[in-house]
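Notes follow the structure.
One protein chain is absent from this view; the other protein chains keep their places.
Should a chain be cited, it is by its letter among A, B and C, assigned in written order, with residues numbered from 1 in that chain.
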Amino acid sequence: MVSKTKLLMNVEKIRADFPILSRTVRGKPLVYLDSAATSQKPQAVIDSVSDFYSRYNANVHRAIYELGEEATRAYEGAREKIAQFIHARSPNEVAFTKSTTESINTIAYGWGIKGKLREGDEIVSTVMEHHSNHVPWFFVQDAKGVKMKWVGMSDDGALKMEDYDTMITKRTKVVTVTQCSNVLGTINPVQEIAKRAHEVGAICVVDAAQSVPHMPVDVQKIDCDFLAFSGHKMLGPTGIGVLYGKEERLQEMEPLMGGGEMIREVHLGIAKWNDVPFKFEGGTPNMAGAIGLGVAVDYLNKIGMDNVRQHEVELTEYALDALSDVKGFHGFGLKDASRRGGVISFTLGDVHPHDIASILDVEGIAIRSGHHCAQPLMERLNVPATARASFYVYNTPEEADRLAAGLRKVLDVFA
Amino acid sequence: MVSKTKLLMNVEKIRADFPILSRTVRGKPLVYLDSAATSQKPQAVIDSVSDFYSRYNANVHRAIYELGEEATRAYEGAREKIAQFIHARSPNEVAFTKSTTESINTIAYGWGIKGKLREGDEIVSTVMEHHSNHVPWFFVQDAKGVKMKWVGMSDDGALKMEDYDTMITKRTKVVTVTQCSNVLGTINPVQEIAKRAHEVGAICVVDAAQSVPHMPVDVQKIDCDFLAFSGHKMLGPTGIGVLYGKEERLQEMEPLMGGGEMIREVHLGIAKWNDVPFKFEGGTPNMAGAIGLGVAVDYLNKIGMDNVRQHEVELTEYALDALSDVKGFHGFGLKDASRRGGVISFTLGDVHPHDIASILDVEGIAIRSGHHCAQPLMERLNVPATARASFYVYNTPEEADRLAAGLRKVLDVFA
Amino acid sequence: MADLKALYQEQILDHSKNPRNFHKLEPADRTALGRNPLCGDQFTVYLRMEGDRIADVAFEGQGCAISKSSASMMTQAVKGKTEDEAEHLFDRFHDLVMGKEADPDSLGKLAVFQGVSEFPIRVKCASLSWHTLKAALESKGSISME
Partner (left out) sequence: MADLKALYQEQILDHSKNPRNFHKLEPADRTALGRNPLCGDQFTVYLRMEGDRIADVAFEGQGCAISKSSASMMTQAVKGKTEDEAEHLFDRFHDLVMGKEADPDSLGKLAVFQGVSEFPIRVKCASLSWHTLKAALESKGSISME
C-alpha cells in the first residue's frame, strides 16, 4: 500500500489554484472524481479567458490593427506551445478544432469520405474505442463501402495485439486506436501499432483524449499520422480541441468545413484552400479557447508531465488498494497501475451504477455511471453499465478514502 | 443630419459594461469599429464564463451528480433563451455548433451531401454571400453534381429580386441567402425569398450572422427552414454558434459529426442517432460558450432588439453624413440607412484600404480592410478590397467623428 | 443524509429487491420494450386487457433501484384501471417526480417517489416503466429514452 505522504506532488498547493474545489455539494466538500469526462480549471486558465475578452478580444489573422495583432500573437503562441507540448515538428502540424470529436471527424471525412478510401479498403479499429472514434469511421464505412475490423481485448482489459497480425493486411488503409481507454484506463502500445500500420502503408490515427492530459506524449516517437485531443479534459476551456497531423498528411487531406479563414481564393463555384493548418480552421475560431488551452499547457508544464503521470499512478495504486477492501467491489482493467491511466471502472455487488452515483453524490462525491460513450466495450465486458472514478493532478489519497467510505455507505443503504 | 444627443440609448452606461472599451491603443483611446468581425463582451458575459469554470464546471447531460445537473440546467437554459430570442417554436429547434460556419456546413453536408440532393438539382445563392455561405455549397456542387446559381446585385447593393423569377425553378432544392451583408450592410427580404423557395418545394437557408446580433429576428415570420449565426458577433463568447432548423427539417437531416452525445446506441459498425437537437451536438459541447451566449442574449434583451436596431440606424445615418464630408470618401451600399445594418464599406481616393487601416490604427481606431471573406462580392464591385467600419450598441457619434477625422489624417499623409 | 433517505425510501429498496409482478405474461395482449441506453436499463411491460381495462400487468428486465421499484409499484398501481385512468395516473406521477404535484399523499404508495424530484437526472429512471406502459397501451413496440 502506498503511504499517503509518499505522493511527490504538493497537491494542496495545486488544489488552491482550482476555485471550484473549495465548494460544497449538498452540504459536503466536493470530491471531484470525474476528470475523464471533463477536468476542472485552474485560476490561471480562467483568468486568461477573462483577460482575452477584457483586454484584446479581436478577430485573428486579418485585422490590421493593434488589438487584432495582439489576439493573433496570443492565438498563434498557443499553437506553438501545444506543438511543443506534444513534440510536433512544427506549429503547422497543429490545427484547432472544437473537440476530439471534431478532430476525428475531420480525419474520417478528409481522409476517408472525401479522400482516397475505396470499396474493398479496410479500417482496423478496436473494441475499446470511445463513440467519438467509432461513429466517424462508420460514416466512412457506409459512404465508401470500406470494411471495418475491430481488434479484441483480453478479459483483464488489454488489446489482443495478436489480432493485428491477422487483421492488418495489404487492404488496410487506416489503423485507429485510443492511446488510453476512458473506461479501463488501459494504455495501448500506440508506437508499436503505428509501426504495424506503416508496414502495410496504412496511416495510424491515435485518439489521445485520455492520454495527452495525463502523460508525456511525443507524436514523433509514436510516429502516428494523426492524433486528436480536447482542451476541456486537460485543464483548458470548453469548445477547443486539437487535430495533430504530420504536415504531409495535412497537406494531402481535404478540409471538413468550408468558410472564412480556411480559403485562399473564392470565386463563384470555385475555392482554393489556404495553407495548413489554416485549411482546417474554417470560420472564426474559438480564440479564447485556444489561448486558454495554451495557458493550461503552461500550467501542466510547470508541474511536469512526468510528475502528473507519476501522481496518477500512485493515486490509482492507492485507490485500487483502498477500494479492494470494500465488500463486493469489482474493478475492471489491468491490475498493474503503471500500465493504466487514472481511471477506475467498477461495479459494487449488484447495486446498479446509477444508484452508486446518486448515493455518492449525496456524500459530495462526483463519479460517473453509465456506458461512458463506449457501448461496444460494455457489450464486450458484458455489463449494462459501470461506475467510474477518475483522477487528475488535484486529487488526493484522502479523496480515494472518501470514495471507499462512500461505497460502504452505498452498501449500508442496500444492506 | 442626426444630432448627437438624439440617440435614444444611454450608450455611456452601456460602454461602462465593456471593460475593453476603456483601454488605449498606441496611446490613444480605443475606437472599436470592427464588430462585424467580432463584437466586444460585456462584463456579465465574461463573468458568466468565469463563474461556470469556478463554480459548476461539469460535463452536461450524463452526470449523475449535483455539479452536472447545475451545468446541464444552465446549458439547456441557454438553449431556451436563444430559442425565445429568435422566436423558435421550441428549444429542440436550436442546436449548438461552434460557429455560423459549422452551422452552414452541417446543413450543406446533412441536407446536401449526405442528404437528398441529386445531380440536376439546383441551389440558388447570391453574389453577396460570405465565404462561409459559399464554400460549403461548392462542396455539395462538387460531390453531387448539383448546379449552383447566384442572384445578382444592383450597383447600389440591393439583390436583384427579379433574378429569383428566372433562377428558382422546379429543379431548385435549396435557396440560401444572407439576411444582412457583412460588406454592404444590405438587409435582404428573406421572408419573401423563403416564400419563393417554398413555392417550388425548396428549402430556404438564412445566414443570419450579421442580422441576429443587430435586429429583431423571428424565424417563424421569416419561415426559413434553417438559420445560422455566431455567438462571438453578438456579445457572446468565441467558439459557440447556433444552427436553427424547423424540427421536421432537423429530424430529416443527417448529422455532420459522429461521436459522444449525439448517439442513442452504438454497436460495432452501427449507430442510432439521438433526438434532435442533440443529434447535431457530437462531442463535449462548448458549455461555457453556450452559457455565456445565454447571458449575452439576456443583455441584448435588456436593451431591447428594437433599440439596438434603432441605435445602429441612427449611428449609420450620422456616420454616412459625417464621412461624406471627407474628400474622396466613397461609400458602398444603399443610401437609406433603414434598409441596411450598421456596416459601412468604403474607399478613400486611391489610398489602399490597408494603408487606411494602418493609419487609423495609429489613431486608436480599429476598422477592417480587405475582402471581408466575400471575394465574389469584391469581384462584383470591381474593387480589390475595401475599408469597413461597423457599429454596435457601444458605439457613439463621437466615434464616427473620430473616424472622419482619422480619414482626414490619412489624406494628409498621402497629400 | 436527509436527501439520501428521501430518495432511497424503505419501500423503494424493498420493491427493487423484491419486485412484484416480475415475470412474463403469457399470452399478453400488448407488450412494449422500454430502454434507457445511457444506463443500460431495459424493461418489457406486458398487458392483458379486458376491453378498456388493464386486467393484468407484469414486467421483466433490469435496471437501477429507482427504475425497478418504480416498475414494480407501477404494475400494482395500474392493475384493474382503465386506459384513461392509467394515463391520468402517469401524468400525476410525472408531476410528482418533477416536484410539481401539490398533494403527493393523494397518490398513495407512489408518493414515496417524491424524493426523486431532488435528483432531476433520476426522473427518467423513475418514469421509464411508465413510458413503457404508455407505449404498450398505444401499441408501440418499443421506446428509447435518454
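The definition used in the following text is that a contact is a pair of C-beta atoms (placed from the backbone, for glycine too) under 8 Å apart; a residue touches a chain by one contact, two chains touch by 3 or more.
Not measured: the values here are computed from a predicted model.
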| item | value |
| --- | --- |
| Neighbouring shown chains of the undisplayed chain, as defined at the top | A, B |
| Candidates A:Arg62, A:Lys98, A:Lys149 or A:His352 - the one touching the absent chain | A:Arg62 |
| Selected residue (touches chain absent from view) among B:His61, B:Arg79, B:His214 or B:His371 | B:His371 |
| Positions on chain A contacted by the hidden chain, ascending | 62-64, 68-69, 72-73, 264-265, 274-275 |
| For chain B, the residues touching the chain missing from this view | 26, 351-355, 358-359, 361-362, 369-371, 375, 378, 383-385, 413-414 |
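Convention: only the chains that are shown with their structure count from here on.
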| item | value |
| --- | --- |
| Pair exhibiting more inter-chain C-beta contacts, A-C or B-C | A-C |
| Distance-maximising chain from chain B - centres being C-alpha averages | C |
| Between chain A and chain B, centroid-to-centroid distance (C-alpha), Å | 31 |
| Separation of chain A from chain C, taking each centre as the mean of its C-alpha atoms, in whole Å | 38 |
| Mean-CA-position distance for chain C and chain B (Å) | 46 |
| Residues of chain C touching at least two other chains | 37-38, 119, 122 |
| Chain B: positions in contact with at least two other chains | 62-64, 68, 265 |
